[in-house]
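A single protein chain has been removed from this complex, and every other one stays in its place.
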Amino acid sequence: MIVVMEEGATEAQIQAVIDRMVEMEFSVHRSTGMVHTVLGGVGPEGEIDPTGFEVLEGVKECHRIMSAYKLANRHFKPQGTVIKVGNIEIGGPRVVIMAGPCSVENREQILRSAGQVAQAGAVAIRGGAFKPRSSPYSFQGLGEAGLQMLRQAADANGLLVVSEVMDASQIPLMLQYVDVLQVGARNMQNFNLLKELAKIRKPVLLKRGIAATVEELLLSAEYILSGGNYDVMLCERGIRTFETSTRNTMDISAIPTVKKLSHLPMLADPSHGTGRRDRVIPMARAAVAAGADGLLVEVHPDPDRALSDGAQSLRPEQFAELMEQLRIIAPAVGRTV
Amino acid sequence: MIVVMEEGATEAQIQAVIDRMVEMEFSVHRSTGMVHTVLGGVGPEGEIDPTGFEVLEGVKECHRIMSAYKLANRHFKPQGTVIKVGNIEIGGPRVVIMAGPCSVENREQILRSAGQVAQAGAVAIRGGAFKPRSSPYSFQGLGEAGLQMLRQAADANGLLVVSEVMDASQIPLMLQYVDVLQVGARNMQNFNLLKELAKIRKPVLLKRGIAATVEELLLSAEYILSGGNYDVMLCERGIRTFETSTRNTMDISAIPTVKKLSHLPMLADPSHGTGRRDRVIPMARAAVAAGADGLLVEVHPDPDRALSDGAQSLRPEQFAELMEQLRIIAPAVGRTV
Amino acid sequence: MIVVMEEGATEAQIQAVIDRMVEMEFSVHRSTGMVHTVLGGVGPEGEIDPTGFEVLEGVKECHRIMSAYKLANRHFKPQGTVIKVGNIEIGGPRVVIMAGPCSVENREQILRSAGQVAQAGAVAIRGGAFKPRSSPYSFQGLGEAGLQMLRQAADANGLLVVSEVMDASQIPLMLQYVDVLQVGARNMQNFNLLKELAKIRKPVLLKRGIAATVEELLLSAEYILSGGNYDVMLCERGIRTFETSTRNTMDISAIPTVKKLSHLPMLADPSHGTGRRDRVIPMARAAVAAGADGLLVEVHPDPDRALSDGAQSLRPEQFAELMEQLRIIAPAVGRTV
Partner (left out) sequence: MIVVMEEGATEAQIQAVIDRMVEMEFSVHRSTGMVHTVLGGVGPEGEIDPTGFEVLEGVKECHRIMSAYKLANRHFKPQGTVIKVGNIEIGGPRVVIMAGPCSVENREQILRSAGQVAQAGAVAIRGGAFKPRSSPYSFQGLGEAGLQMLRQAADANGLLVVSEVMDASQIPLMLQYVDVLQVGARNMQNFNLLKELAKIRKPVLLKRGIAATVEELLLSAEYILSGGNYDVMLCERGIRTFETSTRNTMDISAIPTVKKLSHLPMLADPSHGTGRRDRVIPMARAAVAAGADGLLVEVHPDPDRALSDGAQSLRPEQFAELMEQLRIIAPAVGRTV
């Protein structure tokens, strides 16, 4: 930790800061510049809020120099994490595509979806059985019946199942049916849920919150890793900005940023990232070109009649065309699809 | 709902949109302008995502005209809601001040805090027993022991108790000790939690998420109201912007906006809204001047040694001075403190 | 400047950074921690972009410790700047109110406006003769004729004149008619204009850009100060965020932030800050409660028929009522209106 004192800070102010650092078990190194005195501290930085020092008298600013996340840091595993689920590897040379409808609506719909996405080259089917909806008057999902349909549709087509868990109480049920448990953007900082997911032995797909920094995403991953579950993959799905022509602004640069700071696989969800079908395809291409380890794409056999998020779901033939384009792009980053 | 067709939309495209609207049980009124055809629809708007129409061929844009929230709308109760807890009224002529430390740390600390804030004129003590922390390595709260200490400290000083509930499973425990259950910003869209809080008969204080629009805040309130709990108060506590000199940007204008759109009481939390003690006092004054029905303020007997959020906690004497200033300001908006 | 090396940075990487610092004429102090090596540098920080070091091999992060602004820094004039224009002081104990229509439209309109705002207690009339409009098809202002009308209306009522300069070529003309030259938000980083304003001897009112940080606002002020014009006042007028219920989000917390970091007077413009008449009054009160040195308020004799920005202009009787409320609030911060 580094504390920079104000120009003209008094000796008494400097000493008060040093005393406070020592009390918190930092060892302190003082360096007196021509204008600013700087105090370097080695100690329990992870638990400290730098603002606590910034409001002390005579302090100009305070910087933490150790990352607040340890296990999610690239230094912890410089070669990168590869998560194996069945015979699929996430974070390896192949860019993995997970696709399917926003919600499981009925047996017919999910079975058709699974067949269509498998044929185009997806490795997993995604679909929600429990739906977080901004309005209490919107469709809320089929629950366990939906999970069963999803599992059957996946098995019939050799696919993995990815589905969202909304509450710790749903975990035992989810474990019976799904291969990857997804944590949605709204729950990225639902710490009770993260702590429970740390205890399971199935991979977790953690989505970035719409106002979360990359550092906060990595800190949320740290909750799962530090509890003993090392199979965490991350996902960019759009952040909130002033721009209104798309639902969110998909932060493609978060992909190379996460790859640099962390060893965890990084996926992208261009469907939620844009909210509009006509933007999904260009943004899916962009994500792979920027180095994403995989994609989550919403595909629906009849998007105009979807019970949720139809506007951002691709038609099956659009998805197949996208897969063709990705097969051209992936070699530019040394990957396959 | 209003659908505006593109300049040059074909008759077939217009008809396809009308068919889709009819299928969704809207009655449709068509008006053909010189440039744009406009389709007005009366029907089940609350459940519709306008983007679903915007991606249809030939559509320029689609606007919902009914508010997605009904019970939270000011039209539902034009005179405004006053919540009674004991002999305190929230939303009435008196601006209610709730104050106390971020976390309950020990019996001595919370008892001193309660005495100090009561003497200065607060009506409730606030303090966390379960703490949501970005890092898994930070202090996580005292749990039930903390709630007991809080209750005793409040009773000894004639105060109400406000404390945060982080998970539906904690509700029964909270109900034994607290008068107002607070939902934190990170949980504003934890819909499972909101649905459970709809079933209780104690007031809920719902904080705005750091990237939530005012409309989304009102939709989250709707989850609680529509389940049967009408005692909901809202709270602004800072939104995330590009500015880095404060932790968040406290959106004071949300106060008059909520008062116009909704009948629910609107509080403000200048402590989380700024993250820095030296900004809390001016922003607390600003919130009351803008028409807030109450404040949540962090006060700690010794902020420099607080286990959490010390940087944003006022010293007791600063809080007393703030109360004096608020007593001058409140009459400008026809209120008392 | 402080450069923090990555965990595991090699000796060669550290040496390369030191060499680069020395080459840029920094004197370097090295401190080797258990995890991170930290390099402190004293030298020409003002001209350095810290990112230039952050992209060197083995560097984790780099922090500038000297403020990039010098003359705008509070240390330069701890007692605060008071700008005198005629017998009015800006930055002194009296909160100064500048009011008037968005644009000068005709003689009758500006004369009535001046009379109305003077009677209610304003010290200056504001009004635009050159209008920056997002659309080329909107009203663009009356030019010199407008400035003449403004001057006459002000003189008839004992008011100062504040008006916006949009281009360096307009300065000589403005100097004939106005007392304070306003730089609009869109021009906050029009450096050519700022350099020319540094050469004049009339006060400049510099508005914060809608996406500018407080630090950038102070750097823009530095352009004017460093060229020799010390009479600079700043103004908050709303920043752009994801919230759509107001045109901008007025950042009230920028007021105490600027007062802490700088000695320059800080005003607030609740009209542009909110864009809606019904939000202007609460936000004006909030700004004064937060410590603003003055306000810019749009007032129009007949806002519904204004040629620009009518939606955010107060009616004269609303303005008079606001002034009454401000007279109650100002004593809470030790001021008068």
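Labels A, B and C are assigned to the chains in the order they are written; within every chain, residues are numbered from 1.
Just so it is clear, a residue touches a chain if its C-beta (ideal position, glycine included) is under 8 Å from a C-beta of that chain, and two chains touch if they have at least 3 such contacts.
All of these numbers come straight from a predicted model, not from anything done at the bench.
*Asks:* Quick one: which of C:68, C:82 or C:171 touches the chain that's been left out?
*Replies:* C:68
*Asks:* Hey, which of C:94, C:107, C:276 or C:335 is the one touching the hidden chain?
*Replies:* For the chain that is not drawn, the touching residue is C:276.
*Asks:* So which of A:57, A:108 or A:278 would be touching the chain we can't see?
*Replies:* For the chain that is not drawn, the touching residue is A:278.
*Asks:* Tell me which residue among A:1, A:120 or A:254 touches the hidden chain in the full complex.
*Replies:* A:254
*Asks:* In the whole complex, what residues of chain A lie against the chain that is missing from view?
*Replies:* Spelled out for chain A, the touching residues are 211, 213-215, 239, 241-246, 249-257, 260-261, 273-274, 278-279, 282-283, 285-291, 325-326, 328-329, 331-333.
*Asks:* What residues on chain C make contact with the chain left out of this view?
*Replies:* Residues in contact with the chain left out: 20, 46-47, 49, 51-52, 54-56, 68-69, 132-139, 166-169, 186-187, 189-192, 195, 209-211, 216, 219-220, 222-223, 226-227, 240, 247, 275-278, 304, 308-312.
*Asks:* Residues of chain B in contact with the chain that isn't shown?
*Replies:* So the residues of chain B touching the unseen chain are 2, 4, 6-8, 29, 31, 33-36, 38, 40, 42, 60-61, 63, 65-66, 75, 240-242, 244.
Note that in this section only the chains that are shown with their structure count from here on.
*Asks:* Report the chain whose CA-based centre is farthest from the CA-based centre of chain C.
*Replies:* Relative to chain C, the chain whose C-alpha centre sits farthest away is A.
*Asks:* I'd like to verify one number: the distance from the centre of chain A to the centre of chain B, where each centre is the average of its C-alpha atoms, in whole angstrom.
*Replies:* Inter-chain centre distance comes to 26 Å.
*Asks:* Provide the C-alpha centroid distance between chain B and chain C, rounded to the nearest whole angstrom.
*Replies:* 31
*Asks:* When the centre of a chain is set as the mean of its C-alpha atoms, what distance in Å lies between chain A and chain C?
*Replies:* 38
*Asks:* Give me the residue numbers in chain C that touch at least two other chains, ranges are fine.
*Replies:* Expected reply: 241-242, 244.
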